[in-house]
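All protein chains of the complex are present and in place, except for one that has been dropped.
Letters are used for the chains, namely A, B and C, taken in the order the chains are written, and counting of residues starts over at 1 for each.
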Amino acid sequence: MNKITLLIHCDDQPNIIASVTNFMALNNGNIVYIDQHVDREQNIFFMRLECEFASNAFSIESFKELFQNALVDKFGFEWRMYSAEKKPKMALFVSKYDHCLYDILGRYNSGELNLEIPFILSNHDDLKSIADSFKIPFYHIPVTKETKKEAELKQLELLKSHNIDFIVLARYMQIVSNLLIDKYPNKIINIHHSFLPAFVGAKPYHSAYKRGVKIIGATSHYITEELDAGPIIEQDVAHVSHSYSIKDLIAKGRDLEKIVLSNAIKLHANRKVMVFDNKTVIFS
Amino acid sequence: MNKITLLIHCDDQPNIIASVTNFMALNNGNIVYIDQHVDREQNIFFMRLECEFASNAFSIESFKELFQNALVDKFGFEWRMYSAEKKPKMALFVSKYDHCLYDILGRYNSGELNLEIPFILSNHDDLKSIADSFKIPFYHIPVTKETKKEAELKQLELLKSHNIDFIVLARYMQIVSNLLIDKYPNKIINIHHSFLPAFVGAKPYHSAYKRGVKIIGATSHYITEELDAGPIIEQDVAHVSHSYSIKDLIAKGRDLEKIVLSNAIKLHANRKVMVFDNKTVIFS
Amino acid sequence: MNKITLLIHCDDQPNIIASVTNFMALNNGNIVYIDQHVDREQNIFFMRLECEFASNAFSIESFKELFQNALVDKFGFEWRMYSAEKKPKMALFVSKYDHCLYDILGRYNSGELNLEIPFILSNHDDLKSIADSFKIPFYHIPVTKETKKEAELKQLELLKSHNIDFIVLARYMQIVSNLLIDKYPNKIINIHHSFLPAFVGAKPYHSAYKRGVKIIGATSHYITEELDAGPIIEQDVAHVSHSYSIKDLIAKGRDLEKIVLSNAIKLHANRKVMVFDNKTVIFS
Partner (left out) sequence: MNKITLLIHCDDQPNIIASVTNFMALNNGNIVYIDQHVDREQNIFFMRLECEFASNAFSIESFKELFQNALVDKFGFEWRMYSAEKKPKMALFVSKYDHCLYDILGRYNSGELNLEIPFILSNHDDLKSIADSFKIPFYHIPVTKETKKEAELKQLELLKSHNIDFIVLARYMQIVSNLLIDKYPNKIINIHHSFLPAFVGAKPYHSAYKRGVKIIGATSHYITEELDAGPIIEQDVAHVSHSYSIKDLIAKGRDLEKIVLSNAIKLHANRKVMVFDNKTVIFS
């Protein structure tokens, strides 16, 4: 059985759904999931579809070509098609905090994540023993102001040689430059420890303490050139009170960070996220 | 512009989506919403679809006939089709509590609810002045053990004469008999003041207090013969602590009850709920 | 039975709790509630205490004097003492939105709020009929750019003549000037329709839509000179998705606004809020 996932967006116009579902039927496909969204402000149509095929008669490449010729020009689709069997490859960037790392690797081990982790990379070697205990290769690439560009070139080499599909910054604590962003547009997932757009930048828990907020949050988003301003994938919050010290906020926040980041990873790995106009459409 | 909403369920089988979307396209319809769900345990397919038609060329009745002949027998659909212009008519049953009533009428007034409220009915006359201030007819039908059947027959008459589509028990505090349930299957919405299936029956806040739970809840569900065991439409909870007296739990619970019930009403009125095997499928 | 509520803050120092509880014991008081908080950054001690006295032997005024002489200078207390029997008087300022108004008046009617509402005031007369149906005096004081100062002077007169203790802006939609703020410091409660400090100012739901956030919120805070920057009393949020239009966000937000504002009112009316350094301490 072949199974494909198709993501489409284009200007909204009549007959898109009927045409696509018809195309699948004509190719003996059985649609097992379909969902769509129309952005009425911008008049953009989004669709996600999963389709099963009884035989292995065609390759994903030839089916892509078929689809391209039949419909893409006609409707002006921007589109991606994935074979469900092929798991995306994810690179994990970490620094010294281990809570997100443990959470991700625990899920990875239990089979909850539909992806592969070819390696973990860090600017420090503090977390190497965790990578070792999960038997995942660990690369230590220190970053200083002077060596930043050089370090990123090394990172790019590693990413390329392992055919990495997307990158997760699991509290990596370094600003990633355009060198990487341009190669991985909407494919670098960060976890920011506040409910964005509140408390952009460094030390959000300190700012939250100072402002006296009654909720704290965490936000997972794609990295763009502007700091903490990329498309938001997932957010969650927790209630806090005046009795929370900054240390308490940080501890409480760790629980948010790890679960919000892991949820964002699952959404991305399952190809449920589309990005348009610096916002995300998240399919269920 | 005509707009229809179509709800279908049937045994899961290939080509349903393509066939239905094709049918709409052939009739010059433009699908503006489609979502589906497959219950893999029971192998049942569910679909909700909204479709717009450029002209007023056909009536909803003739289009229903067209659909019936083209597809229903072939796939064995159970189905409902609604004209989007026709708002459902909702009867409100209340007793002495006013928080749900105020919440519903406030939303109704502000245009948030896509429905009509031909009348409010109560076994007491305490809330008549509220109905008056919102200019909605109020019927007072007292219920005693002896007069229960007679009262329900009067209710049925009122429901029939106003062409009521569904009934909402906004803390009505009376057990509704099969006389009504059989006429309005999966069309009588109740609000129960606990997170079902915990604390079935009377005085759930007292039971919650005694058990020492740290969360309380509210559940909106369709009434069935078995008490508090019907299909769940919506649930929500709030955190509480040892410091809450029963009176505090009741006050906190009121906030849950009114919002959970109003959400369930909106889902039902917007034809987003399907029922199968005593469970609901809720479309977004 | 007399019952008093005492709120204290001062520099943190030894023996405060023992001295105050001892004072109450010596005056034949029985403490039925005590809670304290220490702000370790600023080294400030906060305490809230409720104490019952068997007889009506003393007036609240004479007991205040007793307390002043015994302890206030010694520890340098900033303090307030209330007789529990005396309900605070709250003025309600509204404009055209009715959801917060209905929510507050529904609770007021049911006895949930420990306060009196001498009047409702508005710059429009749209909501007069609601005030009428709840039998609460309604004053219509229009506000234009030119008449703003004059209108506020009229408001002050009304507030004074009714001995108002605190003001609630239930979606009043007007910026309140220092004329009122200075007379009612930390006594004017506003509801802002975002999770502050995100989306300060006008049209926060529009900004939330544009940013593509996955949660929206509401914040109740005391009005200060700086817009939407006063001490936060209560916040809550709800999850939303890409499928929410601005209109949907506004509707969902109404549920947050009314419950967050009503909770803040209850906290203030029950004398559970202390303000220090633009932040609140909220006692349970």
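Keep this in mind: contacts are C-beta pairs under 8 Å (C-beta built on N, C-alpha and C of every residue); 3 or more make two chains touch, one makes a residue touch a chain.
This structure is a prediction, so every number in the text was calculated from the model and none was measured.
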{"item": "Hidden partner chain, touching residue among A:S62, A:N109 or A:T147", "value": "A:N109"}
{"item": "Residue of A:D12, A:D98 or A:E116 touching the missing chain in the full complex", "value": "A:D98"}
{"item": "Touch list for chain B against the chain that is not drawn", "value": "37, 39-40, 195-199, 211-215, 217, 231-237, 241-243, 245, 278-282"}
{"item": "Contacts of chain C with the absent chain, listed as residue ranges", "value": "14-15, 17-19, 21-22, 24-25, 30-36, 38, 284"}
{"item": "Residues belonging to chain A that touch the chain removed from view", "value": "98-99, 102-103, 106, 109-110, 112, 129-130, 133, 241, 243, 251, 254-255, 259, 284"}
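Going forward, only the chains that are shown with their structure count from here on.
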{"item": "Chain pair with the greatest number of C-beta contact pairs", "value": "A-C"}
{"item": "Interface sides of chain A and chain C: same vs different residues, half threshold", "value": "same"}
{"item": "Between chain A and chain B, centroid-to-centroid distance (C-alpha), Å", "value": "37"}
{"item": "Centre-to-centre distance between chain C and chain A (centres being mean Cα positions), rounded to whole Å", "value": "42"}
{"item": "Multi-partner residues of chain A (each touching 2 or more other chains)", "value": "none"}
